[in-house]
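Of the protein chains in this complex, one is absent; all others appear in place.
As written, the chain order gives the labels A, B and C, with residue 1 at the start of each chain.
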Amino acid sequence: MDLEQLRKTAAEVVARDDVKYLIGWKKGSYGSRVAPAFVEDAASVIELIFSPSCTANLATYLTLVEKTPLPRGQETDKRKVALMAKGCDSRAVVQLLVEKGIHREDVIVIGCPCPGMIDQSLLAGKYGDTEERSEVRWNGKDFTLVRGGDEIEIPRNDVLAEKCRLCRHPNPVISDYLIGEAVKEWDPAEDSGVGELEAKDVDGRGDYWEGQFSRCVRCYSCRNVCPLCYCQDCILDRLNPTWINRAVNFSENTAFNISRAFHLAGRCIECGECERVCPANIPLGKINRKMAREVREKYGFEPGLDPDAEPFQASFKPDDPEDFIL
Amino acid sequence: MTEKPKIGVYVCHCGINISATVDVETVADYALKLPNVEVARTYSYMCSDPGQVLIKKDIKEHGLNRVIVASCSPRMHEPTFRKAIQEAGLNPYYLEMANIREQCSWVHQNIDEGTAKSKKLVAASVAKVRLLEALESKEVDAEPSALVIGAGIAGIQAALDIADAGFKVYLVEKTPSVGGRMAQLDKTFPTLDCSACILTPKMVDCASHPNIELLSYSEVEEIGGYIGNFEVKVRKKARYVDFDKCTGCGDCATECRVKDRFPSEFDQGMGKRSAIYLPFPQAVPAKYTIDPEDCLFLSKGKCGKAPKCAEACRPGAINFDQVDEIVEFKVGAVIVATGFDPFDASRKPEYGYSDYPNVITGMEMERLVSASGPTGGKLKIFTGEGEIEPKEVAFIKCVGSRDESVGNVYCSRVCCMYVAKQAHLLRDKLPDANIRVYYMDVRAFGKGFEEFYDRVRRENVRYIRGNPSEIFKRGDKLVVKVEDTLTATPLEDEVDLVVLGVGLEPRDDMRQTMELLRLSQSPDRFFLEAHPKLRPVDTATEGVFLAGCCQGPKDIPDTVAQAKGAASSAMIPLARGKVMISAQVATVDESTCRGCGFCVNICPYKAIELVTVNRYGHEIEVARVNEALCKGCGSCSAGCLSDSIQPKSFRDRQILPQIAALGVLK
Amino acid sequence: MSENYEPNIVAFLCNWCSYAGADLAGTSRVQYPANIQVIRVMCSGRVNPLYVMNALQQGADGVLVSGCHPGDCHYMEGNFYARRRLGMLKDLMEFVGVDPRRFHMSWVSASEGNKWKEVVEKTVEDAREAGPFEGFRRRQIDW
Partner (left out) sequence: MLLNKEKWPEFVEKLIGKNLWAPKLEGEAMRFALVAEGEEVSLEYGNTRVPPKGTAFPQTETMYRFQLGNTDMQEPKLEEERILLGVRPCDARAMAIIEKLFRWDYDDPYFLKRREMLTLVGLACNDPGLNCFCPSVGGAPDSAEGLDLLMYDLGDSFLMESVTTKGEALLAETKELLTDSDADAVKTKEKLFADAGAKIKRTVDHIGIPEGLPGLWEDPLWRRVSASCIGCATCTYLCPTCHCFDIQDEVEGFEARRCRMWDSCMFEEYTLHTSGHNTRPTRRERTRNRINHKYSYYVDKFDVIACVGCGRCINLCPVNIDIVEILRQVKEELQ
């Protein structure tokens, strides 16, 4: 990744009068963590980075904008927002366009072709973690961890995030600027996580998910981090009617997770954020990927690729599968 | 502030229809213990006058504000009880019915089971009725005009009736002339009237009627809106002939450089026309049209030194620069009279229609026997070798009808009689010919049909029961291979002419019309009526009616009758000037709507649009329902991720407690 | 599993086809198991797939959704939406461990009283085989 080019482009973009800010990544507060950066002026572009730690999908911030009541006479800020986007992030942008969550003219996509991201917990688990800042870099085939004065070579598959192992779209599917060259796509690994579960019988899967969902604390980080969960008022928070009780127990947690997964069917762009942020380590990605695969294979649809597509959940084909109908 | 629900539960015995397998007293006792239930009673016939009086009296005396009737299907008596509680001063939508007859007492025999299930159904009704809302039906103004699509006999008749009643009619016809299929027919069965003689006056009438705006050579492009307020866009295709200047003299066609080179659609391709043409001599309007594909000047850009038609036209009506024109107007009702297509006989290759010129269809026969047809009414048949006057003629019925192999299971209803009629006409013209009709059944069900069939048989037309399997050529004859199923004799019948009694099929372009008006098809692929018995001219789209063969095969009198029916139905909103729109429509909570537009995509009635609203200074998009267009199906709601769009009376907050009651209670 | 376990089935029927079909079964005095209780909606397209989950959570052992045959929908397309949504839901539920025998969908027209009976019998039988729903039922959790 050419940081020079990134920062130059970013400076150019944020200097524009019609741009509010740029959302990108900067170094985090410890270890090899990164944090979202909101760059408002050209001087601040120096903090922007793009590294294998930039696993998060920043597209969620496009819809997290809080619209508090404006004093009378005050105009809304209609300036554009620029966003650094990897392949998966750009799919979220496309899906948001499909769902009118954002308008094309309101967003500038700074496409970042993505050679694959790391899973911080894998890295910490296998290579330890430090309070002092470190950095992970791409070194062509693998990763290099720069910590203290040391450079540690890390085999790619040791710490590659699961979503990246399965990735089919590492290059941005939409962009206004492209930083560097498109990366060569790799063969997505077989989705063994989903496959193993499918191999179980239905009770086996029930037991598995009971173990998982029982741990859910309903912090809603999975929902809040999801770029496509952008309802003003989520039905899971609703009291009239109450779809899901607030009580935290296996029953409500399961209902919550089924609802969440169902709402994302045909919409999820497999950025893996829900699973990454879950403090209870619930493998939510498995459900989302399972549904994404069903949608792809049975219905021939893949979300987040075509801004002009009809939303999957709001369309049908006369020959949709109906083998399950009596 | 919503008032506290006070519920009355009325459990009907329905004579012994319910009480034989449901202990209605136990059900009522149980109901009385449910939350907010003030009164619970049973009665022998709740729908009877005393039954209704009982409810009304309780509403007044106990101050009930919700009513549950546990009786028959709501599809049966919901309107009855709505009316009853309304008469007692309650909003009619404060009613819920528990179907303990059709879906309980009649289908379960064990009284314990029936009683237990009835209790749950009543409890579920209590759960829902507490949360129902008062609804008001609204009225909107209706445009006092109608659109009729298709100007065959059905469209013409419907247009004339509506126009005669004093309403404006837009009559849209795709082809250059009105008249449709009936204009192509020679005589009509069983009366043998001259088809043209009875039709042409009506054609002329509809062109000259002050209330009819005839849009010939035009197609409907778009229909929006709803009953009383349809917004219509029509494309008037360019004729390349100035409509007002053309006198219909025909000099242009005579002079056309490609004179009589093209198969005439009207003559089923057996006659020829020029590139500039009048479809048939009696065409209305009597205005010439240039076929842009046939015209040398329009298709190739060059026609000699200059187009001869333009030179020949004294009024100077030829205008090659003419373009399509879009006409927009509003109507209150729409009649679809788009007709049919004759079955394409080449889809039965075993009959050799594509191979042998002396295998012809019934429609071609009509043109052949017509005095105004391509042969002037003479039966000259080209066999491939030469022209003959046929001596041996075979008719085959049910070609493309009652035939699963071509996907048409239905009977086309007219073939039996038109074949009989054509056999009769042929007998007139060829007194010595041997005429036989191969048939599966003869269905002579209409007025005068059986008599006519008898007459034809007496005229020495032989009816042989058998469905030919193949037609092939042997020498200069056609061989019809068939088994006479009455005598179980295989035959190889040598003939000069085979007439295929082709059936009627839905029009090739009907999908367009379906999408325009959101109509459905019945299994036979013709348009689906709202109810096969009681609403045969209505469609599921309110304000849209069907006339003629687009709804199913029909003969002329049935078509005219249905056209008149459709016209009279269409005139109801026009005459009232108002239309009632359903109260059970979807409604949007704009404070939670995220403006994704899923509902807009889903709505089959285009009843939802995204509008920009100001939410505390921010411009945001939210969905909005046009209540007049909404039918309350609720598909939008199930697709709404934020639960923001809800059909009234079937809201999630009304259904979820029902689910809970059915699930939890034992 | 209890000897005399009777599955509790909640069914969602569209007003125009399946509810009418169930009414016809009644008018024709066709007999079928009493385990099924119907909630009438205007169109199968109205059935929010989460109703199915909700019904199981709230005590149903099986759920049935029934609508018009494709092409026959009173609202033209509602059943197509229902088919797609509920097909997805079925896959999802099965993946998270809900026995597929607990959820069925059918097309029953207004004239198919006998088909309605068959559908009910199949739904009840399947739910019976699957046994009482012990998954994420709300009642079992600390009420």
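Just so it is clear, contacts are C-beta pairs under 8 Å (C-beta built on N, C-alpha and C of every residue); 3 or more make two chains touch, one makes a residue touch a chain.
All values derive from a computational prediction rather than experimental measurement.
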Shown chains that the omitted chain touches within the full complex: A, B, C
Contacting the left-out chain in the complete assembly, out of A:7, A:276 or A:290: A:276
Residue touching the undisplayed chain, where the options are A:225, A:264, A:295 or A:325: A:225
Touching residues (missing chain, whole complex) on chain C: 58, 138-139, 142-143
Residues of chain B in contact with the chain not shown: 34-36, 123, 127, 591, 657, 660-661, 663-665
Residues in chain A touching the chain absent from view: 28-31, 33-36, 38, 56, 60-61, 64, 66, 68-69, 121, 129-132, 211-212, 215, 217-221, 223-225, 237, 239, 242, 245-249, 273, 276-277, 279-282
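The definition used in the following text is that only the chains that are shown with their structure count from here on.
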Arrangement of touching chains [line / ring / star / complete / other]: complete
Contact-richer chain pair [A-C vs A-B]: A-C
Centre distance in Å when chain B and chain C are each reduced to the mean of their C-alpha atoms: 32
Centre-of-Cα separation between chain C and chain A, whole angstrom: 36
Per-residue multi-chain contacts in chain C, two or more chains: 49, 54, 57, 77, 81, 85
Where chain A touches two or more other chains at once, by residue number: 243, 313, 315
Footprint of chain A on chain C - complex, ascending: 49-50, 53-54, 57, 70, 77, 80-81, 83-85, 87-100, 104-107, 118-119, 122-123, 135-138, 140-142
Chain C-touching residues of chain A, taken from the complex the two chains share: 197-198, 202-210, 213, 243, 245, 247, 249-252, 254-255, 257-259, 261-262, 265-266, 287, 290-291, 294-295, 298-299, 313, 315-316, 318, 320-322, 324-326
Touching residues (chain side chain C, partner chain B) in the complex: 8, 10, 15, 19-20, 22-23, 25-27, 29-34, 37-43, 45-49, 51, 54-55, 57-60, 71-78, 81-82, 85, 139
